[in-house]
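To start, I am sharing the structure in question, which I have written as C-alpha cells.
As you look at this complex, bear in mind that one protein chain is not there, while each of the others sits in place.
Right, chain A next:
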Amino acid sequence: MADVATRTIDTAGMGADVSIRSLVKRYGPVTAVEDISLAVASGEFLSVLGPSGSGKTTVLMCLAGFEIPSAGSLHIGGREVTALPPNRREIGVIFQRYALFPHMSVRDNVRFPLKMRGMARRQAEAVVEEALATVRLSGFGDRLPAQLSGGQQQRVALARAISFRPPLLLMDEPLSALDKKLREEMQAEIKDLQRRLGLTVIFVTHDQEEALTMSDRIAVMSHGRLEQVGTPEEIYGNPATSFVARFVGETNILPGIVHRRSGQDGTVALDGGGEIAVPLPAERRLAEGSAAEVMLRPEHVAVMPAGSGVNGLAARLVGHSFAGATVALTFEAAGGQRLVARRPARELAGLAPGAEVVLVPEAGQARCFARTGQGA
C-alpha cells in the first residue's frame, strides 16, 4: 500500500515558499494581527504557536483567503495572492472539525476538488484511490463521514486536501479534537506525509508540545504579534521574551533585582533572598538595579544536600510527582518562593518531604528578562 502511495503521489520538492509581509488584520476597533512578517521556505514545516486570541488562526485565514488583510501582502510560490479568492489559491486547508461534507461519501469528498477542476471522471477515480491509499484508507470510499472515527475523518480530510496536489497545506489545530494517543499517531503520519510529498505546511496550534515535536521552525504569537521565530531548540532553550519562556515548556519564574552586571554576565538578587548568576542580554532595561525575572527550566535545577558547601538556594522539599523516568520535585525556598526541579527518578531516593537541600542552577541555563509589571 505504501508502495502504491510512493509510486503515484511522489512529487517531492513541490512545496511552495510563502512570504507574509507586514500583515495587519483589524475587525472594527480590534486588531487581531499587528504587522507580522514571516518567510516560510519551500518544503518547510512551520508551526504558528500561541494561546487562543493570539491571532494565529487569523493569519491562517488570511493565507487561505477566507479573510482579506487590512494591510500588507501575502505571496505564495512567488505569486501575490493577497486579494485572490480562496478557490484560486491552490492551497489545501485542514480544519479543526474536519469539515467533511456529511452528505457525500468519502470518495465523493476526495473527488470534490477534482470535480471543481473539471477532471474527467475516470481519471479522477484513479486519483481518489491514490489519495485514499496515501492516508491508508483504501476501501473506505463508500462510507459516509459519520461512519468513521475522528482520526479516520481527519485522514479523509487530508486525502481530500492533497488530492489536487497543492504546494501548500494549511492546518488549523487539526488534532485538537483527538485523544492523546491518536493525536501522537496522527502527528507522525502528518510529518511523514509532508516529507514524502515535499509539502510546505503551516500548522496552527496552541499545544506547545505538538509544535516542538513536529516543526522545522516555530513562530510564537501573542496578542497579534510575533514573539519569536526559530527552531524548536531555539524557542525552548533560548526564549526571546518572557512570554515565550512561560508559554513553551515548564519553567520556574524567580523575581528579583539585577545586582551586578559586567558585560554579558551578572547576578540577580532574588526577592525571596539568595542570588543567582545569569547571562544578561545587552538590554537597556536590564541595567543594575532594575527589576528582573529569572526563568529556570526544571531540568536545569540540580539538587544538592544541605551543607554540601555549594553555592545555591537553600530550600525544603514539599512534594513530588512521579512521571516514570523522571520525577518532578517541588521545593519551597526562602521567602516562600516555589521551585520545581525535574530529575531522573532515582534521585528521589533518600529525599523525604521536609528534607533540606540546596538548589543549584545549571551554569549558563538561567534566562533573565526585564520585569514588565504585568507579573505572572
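Everything that follows uses one rule, which is that a contact is a pair of C-beta atoms (placed from the backbone, for glycine too) under 8 Å apart; a residue touches a chain by one contact, two chains touch by 3 or more; residues count from 1.
Here is the rule we go by: contacts and distances are computed from a predicted model.
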| item | value |
| --- | --- |
| Name per UniProt, for the chain absent here [options: "Mannopine transport system permease protein", "Energy-coupling factor transporter transmembrane protein EcfT", "Xanthine dehydrogenase family protein subunit M" or "Cytochrome c1"] | "Mannopine transport system permease protein" |
| Residue among A:Asn87, A:Gln123, A:Asn311 or A:Thr372 touching the omitted chain | A:Asn87 |
| Hidden-chain contact residue, picked from the options A:Gly53, A:Gly72 or A:Gly151 | A:Gly151 |
| Contact residue for the chain not shown (choose from A:Gly15, A:Gly50 or A:Pro113) | A:Pro113 |
| Among A:Asp179, A:Asp192 or A:Glu209, the residue in touch with the chain that has been omitted | A:Asp179 |
| Interface with the unshown chain - residue positions in chain A | 64-66, 85-87, 89, 91-93, 95, 97-103, 112-113, 116-117, 144-151, 153, 160-161, 164, 177-179, 182 |
